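Written out below as structure tokens is the structure these notes cover.
For this view, one protein chain was removed and the others were kept in their places.
Residue numbering begins at 1 within each chain, and the chains themselves are lettered A and B in the order written.
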């Protein structure tokens, strides 16, 4: 990520805040499972950087991002361990935390799209790259904590990622400048996500009981 | 997959039917967990194309298959979402569905073998490539749905994959033409799988209760 254009610089700062916030959400999940400090660090790491790792693996993009940025590793592990100290104060910060998490979702999605675009993948893969970056960290967190991934059942989350990626690609196809496009897509995605949280918007559920298989 | 030989053309058509069938089995599993439509699409995708993805990762075969075939992605997601509409009628189709699933298992296994053969991997890796392609989609589906993978406990399933791969490699070593070999291996594997379902054949279970570790 070369931080040249203002919008991309801002996106990079948001990225750092977001991986810290994701690491904290991972640490809280680990705490609910009564893991030790090492488990907390691993879940924090996986939640924050796992999505990008899976994206890089699937796109065949080596070396994988964080292996060239030790500072990301230190950041997310520090954020995870710090959470064990400040967790008792965090209930008051619920709203701040949800906003940071939402910013992360949108920033991760845009970054994931950019990465796949630079590698000339087809459009559907670019969108999936954005979504994988946005949501796979949370999926890994939930699998390691032995629960059905929340992203499959919660308020609009993956859908926001999809919408952001689609908007970004549409504006790009329409010739909008990348910096402006990034800013618009980010703002629109964040707004959609916050509205979804406030209104408890959900996708329809598919419930199937027959167990014949 | 160059569809030149008739047997390979047929295998390709079977492949398309099979990934659709696997996507539907994934969608039903998601429905049992009351996932939303997005979760259904993800589980459908992972069940149908996850085995090939893991195979390509492990063989170091980039770009990964489906990233060059957006039509596969559209097919499996469509099949998954369609399932939410037709699920209530599917109980009548149980037998059809099991046959499609069995055809998929055998076709995936043969395709997985071919891929590794072309990359000159050792025989045991070729066989494992076939098995990974055949069964890992179902394993990912079950892990994401938070249950012990069925493939480790059900009627002969992975064993069929193993038998198909071994037969294919044996006939190949005996100099049988690839097209004919594919046809024979496919027919034999499908027969074995259907007999196993009908007769509820299972591998012996290993039950171990001591929890000293």
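What we mean here is this: a contact is a pair of C-beta atoms (placed from the backbone, for glycine too) under 8 Å apart; a residue touches a chain by one contact, two chains touch by 3 or more.
Note that the structure is a prediction, hence the values are computed from the model and not measured.
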item: Absent chain, residues of chain B that touch it; value: 57-60, 121-125, 128, 139, 143, 146-149, 151-153, 158-159, 162, 202-213
item: Where the unshown chain meets chain A, residue by residue; value: 25, 27-40, 42-43, 53, 57, 62-64, 67-68, 70, 73-74, 84, 87, 91, 94, 143-146
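The criterion applied here is as follows: only the chains that are shown with their structure count from here on.
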item: Separation of chain A from chain B, taking each centre as the mean of its C-alpha atoms, in whole Å; value: 30
